[in-house]
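Starting off with a structure, shown below.
Removed from the display is one protein chain of the complex; every other protein chain stays in position.
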């Protein structure tokens, strides 16, 4: 049984990453994964949160939001509701944590990198697209600083990308679920991995369902394939900058 | 003395309006006015606010926001601060009010049109670009409904566009201020006008300055010129739909 | 066709300004414009907001509120709703901006003047009454400081007052609209002007209506007349203090 | 040792109650107790809170607020802070509870009376002045309804007034503390009593101090005297309406 | 007529105080008054609120909360509603004020004691149980500091406990009301008293009812009896530490 959009079970949607998308931020991309479109920016601020002050260490934090009409039905703005919803909180904590895993925070020094991921159009996989895009924006921002005043050690120590995998009735295990697939999946798993093939985050969830250890292994295999392809694309987009990471991740 | 970007005192920046920019909304555009870029969407909801219920009349309301890095310095999100700031409130009230002035709310019936203007990149004039773009998104959304089930009377009764004018030291009166001009202007005026050359809104402000009646007239002349050019562009972008408005605005 | 309360089209309501209305504030008035009653106070604080610190410059900021039963129907308090509504925000920004236009902020030094305008009874024109009254409270507060320790330059450089003008069906252009007139006006314009006859703020709005350039000129003529009368009254109320402004506004 | 303002230990400040102070509310007074000035209004709303719906019973609820410059130092507005502070909550709960004790809520029917007490100028005793003034506003509002469509039973069944008593070093027990006395009192007690001399509320507090049973009795004697004088004044102000309460409180 | 649970009119429910209930806080108890169970903790923080800074004086502040299912019906969490309700505010202000009355704040030095009272199970009298339990937690925390580095003067200068008294139809005046009694009481009074028999707080309320001076005296007699029994129990629980208070309260 094939997928509704004709893709193979182990095939990513078409992915495009447009670097330097905005004029103001130190790093910015528009990432498109199929119809999902996210603007990711990286801002470098010259101070750290209170709990890190005076430790000579940097920090990376992320914020995530959707335009009200990124979705089929209009979503009320968090600002209008006066509070951030739980899903948004979960996603922005995930993005920040994932990026911190491949950055040497001591090398950054006492600076905070703000990652902003704003979903312009949503068709499933917005959090994983955000991570994949944010890695490029972050690397560009850090490399700009490096160009002006080289770090002793380039702070980004490995590549990082993310995708989703899941189980769909009849079809089985699939890679990179779009919205239609996501809304009928029994098991949904987000994977974040590095260029060296190690896990940063595994978030597998059976919503009103469960899965076996074998199911898990099948999903992990799919995810590894997808993420290695995403990292190839990141290298292309980054061009020469990619080498700064490559040299230091060995 | 010429302007910092070489424009004539009575010259708009380059304006582009990309219609149908997003897949989900009933109407959507990306409007670019120089380096200012705003995504405007129109969503039609099948109910009205409490104060209008049962009156057979529709409503138009607008929300406005900026991405954190639409600006040179990162701006904190309203959602993170837990409240909407005063400038945002002012702007979204202005956009809603302006659009309501050229719509026959009885003709719409008991529906609410939500206008969302999200600034992707800011370089001055975001509120006027929002109004100019939102008019196109609104007209597209209304014309889609009209195509499915024609209105007795097309609800949009005139064109609508907006621009800014102001006084800058040495240079004098100028049309369509960008951020650099805006931040050193003594007098700043936003004008919203219709296709038939009538005013909808005049908001002239001397921030720590004042202006004479002659100054005012000079600014209004400039604004009228700019708005008529913007409306020509809207007509081009709207194509056949433009006629629906044109016929009914007579 | 005459006005519902028998006034001439170009006639203000009866205006009274009671100075030193409260015992605690540095400056305070009760202003009555017809049945509209507003308590305006000026408080001088010995610091400035963050964005001005260290620049040797002062600041003026305003807050505006209505008692719940200032209006015919009880209005819910902002404090109970947990947020300030958009109309309130707009008005308090306008009041602050207007007063800053006639104050030499360098002359004030690193101080903030808080203006509080609390509407006790509302019958249209509360924002313009607030500005007219706040000017007197502000001038009193500044003159008290001047009496103790004279400024090199008296910081208030011109008079300031505000009124509304608008178009009403059948009646036509009128000055100083009360609530009944305001709620049926097609065009509503608030004007803030100085003692030397210059504009500080023009906010003209057609709510579900538009207006021509000729209409605009007619409204401006009316407004200029009303404001010059209000400024005469301010001078009377201020007595000797009025001269401090008069001498320095030349 | 006499009091700082020359009053006798058992003497109230001068009290004035100006009825029908505002044009819109069903009942409204300006009460002055020395320099303390409070506007009290009563609004009758044609529904009850959820927990009372369908029980044929009414409700009375109160809100209390101070203008920012009612006090010597400017107080930040609750609306600006985004929440109501604890002291305000305590006071508004007290006012509502006190008034409910002398009203037959069944007789009112399914209506809510909103009491708003807004302190224009504060010099100690604002909560007790609010109760004393609110009783008059409430009685006026209820009597207006009674005049249009007489109740079977007049819903207000007794008079109600409040005052404060306390202990001050050297001076001893005193009635009706002003701000200077209040801020140095060891024991502070608010009393709410009825026209028939019964207690509705006793709130006695030793802030960083304690008091004996004898002290308590001395304070209660003083309070009873003061409240009976306040009730005499209420009767005068209410005029004929006072008889409606008097007849029914027997 | 006897009470629904068979108690005498002047009889407390069974009271247990389990000291050192939690591993982390400096002081902590589980207090049980009949079925009412409250965890009280004392935390000592090395700074004071802004208004006390630099005065060499300490502060005591309290927070109070209920688990959602401490009650028969589930109560929504304050955190979910986004604000603290009025009853909670009133109670936590009472607890803090009561404890401050028996502490020498100068002796504490520039420290804040945070008292947290969390109701695990509610059956009436949660605020008075909180005060009685919090006194023990506070004394333990202070005595721990005293053991490490003795105070010149032990800061706790007297014992402190609280109970409720009230009038119930048919039964009459009763001590220590449980939930069933509380919900049908005409008059409800909370008393806070010291080991030396002095009042700290009297809060007597007739909710839709009133009470006479004789009624008041009857209630005070009952309360004094109950509180002296509670203080005996506190002394037992505190053991040797009790002497530190006893010696200094003379």
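Note that the chains take the letters A, B, C, D and E in the order they are written out, and that residue 1 is the start of every chain.
As a working rule, a contact is a pair of C-beta atoms (placed from the backbone, for glycine too) under 8 Å apart; a residue touches a chain by one contact, two chains touch by 3 or more.
Worth saying up front: this structure is predicted, and the values here are computed from it rather than measured.
The chain we do not see here touches A, E in the full complex.
Of the candidate positions E:83, E:153 or E:184, contact with the hidden chain is made by E:83.
Across the entire complex, the residue among A:72, A:89 or A:147 in touch with the chain not shown is A:89. Set against the missing chain, the residues E:4, E:47 or E:69 yield one that touches it, E:69.
Mapped onto chain E, the footprint of the missing chain covers residues 22-25, 28, 35, 39, 41, 43, 45, 63, 65, 67-72, 74, 77-80, 82-84, 114, 116, 118, 120-121, 123.
For chain A, the residues in touch with the chain missing from this view are 83-84, 86-87, 89-90, 92-93, 97, 100-102, 105, 158, 189, 194, 196-213, 215-216, 220.
We adopt the following convention: only the chains that are shown with their structure count from here on.
Chains touching both chain D and chain E: none. When chain centres are set by their Cα atoms, the one at the greatest distance from chain A is D. A simple rule picks the central chain: find each chain's mean C-alpha point, then take the one closest to the mean of all protein C-alpha atoms, which gives C. Where chain A touches chain B, the two copies mostly use the same residue numbers: shared numbers make up over half of all numbers in play. Interface equivalence for D-E, evaluated over B-C, C-D or A-B, points to B-C, where over half of the contact pairs coincide by residue number. Each chain gets a centre from the mean of its Cα atoms; for chain A and chain E, those two points are 52 Å apart. Rounded to whole angstrom, the centroid-to-centroid distance between chain A and chain D, based on C-alpha atoms, equals 60 Å. Shared interface positions of chain E, defined as residues touching 2 or more other chains, are 82-83.
Chain-to-chain contact here is organised linearly: an open path runs through the chains from one end to the other. Contacting chain pairs in the structure are A-B, B-C, C-D, D-E.
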